[in-house]
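Only one protein chain is missing from this complex, and each of the others stays in its spot.
After this line comes chain A, so read on.
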């Protein structure tokens, strides 16, 4: 009995659970919240640390599957579609010569007639 008493925290132990609502600033000593925070933190600090397992868990998130915006296109290295929209300037350049070619062809065609 007595040993249990020491091992089990009493239900009325004063553990402050503080919550910051959305948009509110958390307490300045957020990193020292009894019982820990969602982030592990260094003592006295607020460094955001993740264990390997925590990170591995997050790898299954649907947000972790698609490459983030801006991942460079490197053939054979990154699984990113060949940029199509980004080099719009290139497309414009391509467009310009096309009409002139058509005009040339038209001219030739006219001459042949």
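Following the convention adopted for this analysis, contacts are C-beta pairs under 8 Å (C-beta built on N, C-alpha and C of every residue); 3 or more make two chains touch, one makes a residue touch a chain; residues count from 1.
Simple rule for what comes next: contacts and distances are computed from a predicted model.
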Item checked: Chain not displayed: protein name in its UniProt record ("GPI-anchor transamidase component GPAA1", "EF-hand domain-containing protein", "mRNA cap-binding protein" or "Multifunctional methyltransferase subunit TRM112-like protein") -> "mRNA cap-binding protein"
Check: For chain A, which residues lie in contact with the unshown chain of the complex?
Finding: 17-26, 30, 33, 35-39, 47-52, 54-61, 63-72, 74, 76-81, 83, 85-86, 88
